[in-house]
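Here the structure comes first, spelled out in structure tokens, and everything after it is commentary.
Complex shown without one protein chain; remaining protein chains in place.
Each chain carries a letter (A and B) given by its place in the written order, and its residues are counted from 1.
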């Protein structure tokens, strides 16, 4: 495997194989599988779970990691082309990224959405530019529009919950004080559709996901036999729902213009998931979230602390599926 | 071993067994004993020695570590209950801590005293709250009122010095510009008492250790055959002293009220340990300190640079006893 950038690059059977391998490595550890192998971890945006789940996954297989973030270079990294570097930045990504990659057998890169240009972010321009600079295998650790490791972990979590094809998943927008990237909702929607589920995107007016995101998911659903719809009506959408996946994202129409978005947001504080949302949901309807989650803002404490929540298991699956991914990418066997 | 939180939870023979194992692992390395095992290191307060001695200890046994500090999460971690998280913190410890723990086979946690409420700190409320969130084995890497890894290392250092029961140890307060936690003096006093030594707490008026701390040590002494006394007279206390353990701590009566404490402190600059203190001490009376130590403030340079000081050996023992601890906690053998 030369890269892991998008679940759409893999067949459903290849995805299932990775999840089977994750379970196998958890039950039968292989602490020498990657001995002498190194994973470079480049974070152009901050991370907690992704960082430590990759460090743990690699170490469990006997391999090593090192971490780079821009502030480690003197006064940060320059990324603009053709610039005369007489300001503060002492190093350009055109040197830094190939060097960092050359010290590892594979590289994980996080470059979250800049939130300035919708077109650039939907096209994943920054991530593509970074990967064009390297020759080693690479892993997308969250880009402007994708988060395939999260989706692979979520697929496993849905398996663990015994949820399969034609089960109903609601991807629900929730309130958040800041405009957040489309990476997680876009990846989640596509993953659930590819898995064959009946997915509804539940969001208030003004928060429809971009057409290109919806269309990619619909294509996945058409192959897998699932379905993709959208709605702004909580009550009807939550009926018979078996799992609600909470996320927050920016308004596409105000992308890069926070002031304009802030003007329409104050009315949406009721988009905080709480027990009444589940009145007509399926028995044992579960609550998923990629974390970090803001308590009392995106979801009520009693949901997170109660039996519906699987967020801790979901996060643990990050480490397990990444072990499988690294094993597949780097082991000699 | 499911947790290592307090020497008081262990019998003297269990402690001696750990120290024997530390010496054994130093002489006969076992670089694969913990292969594939991971120790999570969560630092809610800063650390130098504890961090690197645990990283080294784990790596020497073939295991891996990863490190988390609050600033790694976006805008820090929230810890208050029932709060609506619409401020800067994007993540709550109720999610972060279980996730961090789930990526390791054991977790080390440092949560030093907040220095606000004496009752809360004496009851180790924050540390207890954190460990209630996890299911993996855990290690106290310094809490509000305990520092068992330091005490285990100090026990070994006292063994290395051939000091045994009924030798006289003075735990002396020293000057420090800031009010420091009770963790080290409380743990040291209890350790020396449990070891069966004759311990005197030497401190100026106003700096008596809290009753609960003194009482716990007295109980340990009553079992081991040691003794615990206190004094504010340097001359008589230092007579025949075989080891002086320097530390600094806040005034319990002004706890959380630095301004009030500052008013009584300016007269105490003479509490800087120097050669005249040792006039009537035993030959070769040794100087111990957990580090970091302020030169010329807590102790004179000539003591630290001279033959009395064992502070470097003491710090090295941190790594050695922690190797034993991790081996006991995590090895399959």
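Keep this in mind: a contact is a pair of C-beta atoms (placed from the backbone, for glycine too) under 8 Å apart; a residue touches a chain by one contact, two chains touch by 3 or more.
None of the values given here were measured: they were computed from a predicted structure.
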{"item": "Residue of B:37, B:60, B:92 or B:308 touching the missing chain in the full complex", "value": "B:60"}
{"item": "Residues of subunit A in contact with the chain not shown", "value": "35-38, 40, 63-66, 68, 72-74, 78, 82-86, 90-92, 94-96, 98-100, 102-104"}
{"item": "Those residues of subunit B which, in the complete complex, touch the missing chain", "value": "29-32, 46-49, 51-53, 55-56, 58-62, 177, 291-297, 301, 304-305, 311-312, 315-316, 319"}
